[in-house]
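Showing just some of the chains, left in place.
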Amino acid sequence: MIDLLTIFVLAVFVGFEVVSKVSTILHTPLMSGANAIHGVILVGAILITGRAEHALEVALGLAAVFLATVNVVGGFVVTDRMLEMFKGHRR
Amino acid sequence: MITVRVGVPAESRPAERRVAGLPETVTTLIGAGLTVDVQAGAGRHAHASDAAYRAAGANVVPDHPAGRCEVLVSVQPPTPEQAACLREGDITISFLQPNAEPELVEVLRANGVTSFSLDLLPRVTRAQSADALSSQALVAGYRAVVEATRRLPKFLPMFTTAAGTVPPAKVLILGAGVAGLQAIATARRLGAVVEAYDVRAAAKEEVRSLGAKFLELDLETQGGVYAQAQSEEFLERQRQLIAERVAASDIVITTAAVPGRTAPVLVTNDMLKAMTPGSVVVDLAAESGGNVAASQPGEDTWLGEVLVVGARNMPSTMPVHASRLYARNVTNLLVMMTADGRVAPDLDDEVLAGCCLTHRGELRRELS
Amino acid sequence: MSPTWVQLAYLAAALCFVLALKGLSTPRYARAGNLVGAAGMALAVVTAYVHGAVHNGLLILVAIAAGVAVGIPAARSVKMTAIPQMVALFNGVGGAAAALVALTEFLEVAEGSVLFQVATVLTVLIGSVSFSGSVVTFLKLQEVMTTRPVLLPAGQVVGVAAAVASALLALGVVLTGSGTLLVLLAVAGLALGVLFVLPVGGADVPIAISLLNAFTGLAVAASGYVLANTLLIVAGTLVGASGTILTRLMAQAMGRPLTNILFGAFKTTATAAATGEQRTVRSGTVEDVAILLGYAHSVLVVPGYGLAVAQAQHAARELAQLLEQRGIDVAYGIHPVAGRMPGHMNVLLAEADVPYEHLKELDDVNPGIGSVDVVLVVGANDVVNPGARDEPSSPIYGMPIFDVDRAKAVVFMKRSMRPGFAGVDNTLLYNPKTTLLFGDAKDSLTKLLAAVKQV
């Protein structure tokens, strides 16, 4: 558990540091990208559904899988669209 | 339809080197459907040859065009004799200076001439393109510095050299209207240290907007507002301040005119005596009475070792561009009253009404 | 404990996420970053499926397919302007998913440690707050409901009550392990989310979304504790942390302290906008303008008397030069009566060594002004007032102006809403194309210079 805590603390630092110098223009894409990443809950959803046995659990789990998938794919696609403006621009 | 004929005379008054029309404005007028007669030699000081006028489409005529054209545009007003040739309904545009020329005004009125004076042009936004007072003040302000610089036995800019350092000249501008502001800008360009003074409230910011120092009378203390502009204390404090700054200056340029009135004397002979020998004072208001007691229009006067330059028709010292600006102003005003080749001033228009002096035998302004 | 290969795959995915965030923080690598993130996600999902979908494999596939079928078209078809609300929605469903996962796990696991229960409670609570909050922001942005701050009567009291109820319920779950209480907690969370977002006003909604995004990240991290899954912990924490920082940055960029946005319930900060009667003006930040400029192809600077007052000629020239160095076309529009004396602008710009070729007059500029990306009005006012062109009743009617209202965007630098020399109100200030940058022109330009360098 302490190891997980260590991981948590380090991840907090990484999260802070990585983002701390972002330019204003990237605020929204970055938010959207981060949004897609927390769609990783899909992994959790798959895992619980994968071992669920009662119908209720399966139903809840499948709902979670569905929602998380929407989060993941929607998130990445929308982010990519936002970032199209950086394509082929000078600098 | 017979076209309206605009006449541009060769200026005949002394010290006048400008002209009210140039080949480029001839083109504009012809474009507006008018015909233009230019007196031979009209552009000689402005380096516009008769050939150039002809090339632009004007008729070059040998004599003063008064009486042979419907519109007469000039810099100086016509003489009473020339004005006598004008016919009822003819239009004339010039710097009429009505207060100085009551006789001429009477001729114009009596003949039923519609006369416009650029002195009287309302200074509203819409009239700016015809504002010859501004454009000529621009020239005057610039030239005042050029003339002062030429006469100053010193540098304007600072120089640090192997033979020692020459400090920058100190220039004082009294009156920060259009001419004063331009004088500030020009002196600053040449590297002088410039300060300026004016009674107008907005002048402070305007002077600073050119990077110069504004001289303030420390009178705010009395209840937070400036003292009455004409109060004795105000005038006394103003005198003190000016005396002190004049004494510290290498060049003084005065531009403080009060429209239609004699200019106030701001610089007395005593003040001049306190100046460093070799200093130069240029009085742009010399013709309207003078801001400098010692100034004579058109003359350089030595007061001790201080040179006082009384300006006379300063814009004429730079006739090409002064004429260019003036001709455009006059042309813009004329175009404003022209439609379809007909010149029909609408005297309900605030701008035209403002500068119309006589119309259909009526004098539309009080003279003073 | 999962087998090593699974853990390694998760680690690789986590790494991808870090790199994704890093990439997304610089314009040049932003797209690549997003792709790396997607790749990491694919790896993680496939691993989870192969290793974890012991039962219900087909159902899971179907659910995933459904999610893809919904998510991709939604993301593809949304209009650029509607993207924020889309992000809000995606964020909401993520939060919901996290809550559901924790709920399900809670049901599946008979008895957990205290830590497990605490984590579950947190996941469910934060997940539901994030979900309902996101839905409300979506509705606001979509203008299904008002964008203005909604102040419920006794809103604060209700809010505090909901918070206290949630806390009690959470405690209850941890103490009793009751599933019912957990469901109630989820409901309380939903209510909290709504209450939290309702008072946030229009312009601040994106900041709220960003905060909710960070919340979802935390919920995911907490669910990682619930499932003892390192990947969820790392990824969730990354998003939580970076989202928090990002929220702060966004609030700073808009010049609004975070607390104001969330709890200030709009104490209408008496800005200059108030003087503009009913008409609204849009005032921007230096960063906004910097980006506008940084990505423009042509810029027109229109200086006026304010440039002179601020003595901002050098700063203006510096900015223009910087833009030119970036390949942007820059010209100066010199109006015949800008300033307070003929040639006022000429004098100043010559002092700042602006090349004469860069000075353009009305006739040079107006015909092509429609293709100018940004007009930078620096302390000018009357000379760009469309009233002079359009309103015969205006005292300045008839004066030629720069038709900057026909350009693509206008940035107006002045200190206040006061009119210029002519004393006439300027309709350009209220034009939706216009961004106001209040402050002394020299100050603003200097800041802008620094900001453009960072774009």
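For reference, chains read A, B and C in written order, and residue numbers begin at 1 within each chain.
Quick note on the criterion: a residue touches a chain if its C-beta (ideal position, glycine included) is under 8 Å from a C-beta of that chain, and two chains touch if they have at least 3 such contacts.
From a predicted model like this one, the values you see are computed outputs, not experimental measurements.
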Per-kind copy numbers - full assembly in this file: A x2, B x2, C x2
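Rule of thumb we're sticking to: only the chains that are shown with their structure count from here on.
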Approximate Å spacing (C-alpha centroids) for the pair chain A, chain C: 18
Whole-Å gap between the CA centroids of chain B and chain C: 56
Averaged-CA centre spacing for the pair chain B and chain A, given as whole angstrom: 74
Residue numbers of chain B (touch at least two other chains): none
Residue list for chain A, restricted to those that touch at least two other chains: none
Chain C contact footprint on chain A (complex, rising order): 1, 4, 7-8, 11-16, 18-54, 56-58, 60-83, 85-87, 89-91
Chain A-touching residues of chain C, taken from the complex the two chains share: 10, 13, 17-18, 20-22, 24-28, 30-31, 33-35, 37-38, 41, 44-45, 47-49, 52-57, 59-60, 62-64, 66-68, 70-72, 74-76, 78, 80, 83-84, 86-87, 89-91, 93-94, 96-98, 100-101, 103-105, 107-108, 115, 206, 209-210, 213, 216-217, 219-221, 223-246, 249-250, 253, 285, 287-288, 290-291, 294-295, 326-327, 454-455
Chain B-touching residues of chain C, taken from the complex the two chains share: 305, 308-309, 311, 336-337, 339-344, 347-348, 350-351, 382, 388, 395-399, 422
